[in-house]
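Missing here: one protein chain of the complex. Every other protein chain is in place.
Let's look at chain A:
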Amino acid sequence: MSRFGAKKGRKLPGAEFSWETGEGGGENDTAPTPLFPKYHVPRARPLTPHEQIQVDQYRSLRERFHDGPYYSVLDSATSSAKKESAARAHFDPFHGMPSYSGKYQKKMRTVPKLVGREYVMKFFPKELWQTIQPSFKPDAAMDGYVLRIDRPGIRRGFEDDEDEEDDEAGKKGKTGEEGEAENEDDEREILDPEEEEEEIMDDDFEDDDDDMGGDYNAEQYFDGGDDEYGDDGLGDGGGGGGDEDTY
């Protein structure tokens, strides 16, 4: 104590009190640690009726979100994924195989579906307008006000529209076409799983296509994946299928 300059024999203030914390906070530093110390596990009170209502409301809203068009997961691995790709490695051989009851299984989207409702375009940044409304032409004069998005189903069948789109596709270049391709993908997503698998193969192929620049596609030899649902005038003719899906 003398090194602090205090008087000899006098203790530091408070030294007569021990720092033992008793049952509340554990043991002395020197004491061995007990193997299984008593541990009080706090238990949550059961929910009151009022809280139950709140929880139910939360759950029902969440369920709506889940069933809604925006809920999307990152990657659902399927057996049709490209070989030696990461998606293939994550494939679950026990539960992932397609089975009969799979057709009732909830489909997971990997991309939020934007079509099918109205958007107020002025609330979105300009670079996303084409995503939200595939028929939007960046060059055309637009006042940016409430735009109604046609459902693809409605648009189909009007010759004029399609012609216009053809022109558009010519003009717009890459991004525009992408928008259209998206449109179809979205549409197909609500279809049965077979279709979905094809979809994924298409995707894989397209990447390659971009890289190699060739237009022969063995995987699409029998059907281009758009025979049944994708007849929109873009896909007519041999090269059409590939053309339409080019990113």
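Rule of thumb we're sticking to: contacts are C-beta pairs under 8 Å (C-beta built on N, C-alpha and C of every residue); 3 or more make two chains touch, one makes a residue touch a chain; residues count from 1.
The rule is simple: contacts and distances are computed from a predicted model.
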| item | value |
| --- | --- |
| From "DNA-directed RNA polymerase III subunit RPC3", "Translation initiation factor eIF2B subunit beta", "Chromatin remodeling complex subunit" or "Bardet-Biedl syndrome 7 protein homolog", the hidden chain's UniProt protein name | "DNA-directed RNA polymerase III subunit RPC3" |
| Missing-partner contacts on chain A, residue numbers | 4-6, 10, 12-14, 17-22, 24-25, 44, 46-47, 50-62, 64-66, 68-74, 95, 101, 104-106, 109-114, 117-120, 122-128, 131-132, 146, 178, 182, 247 |
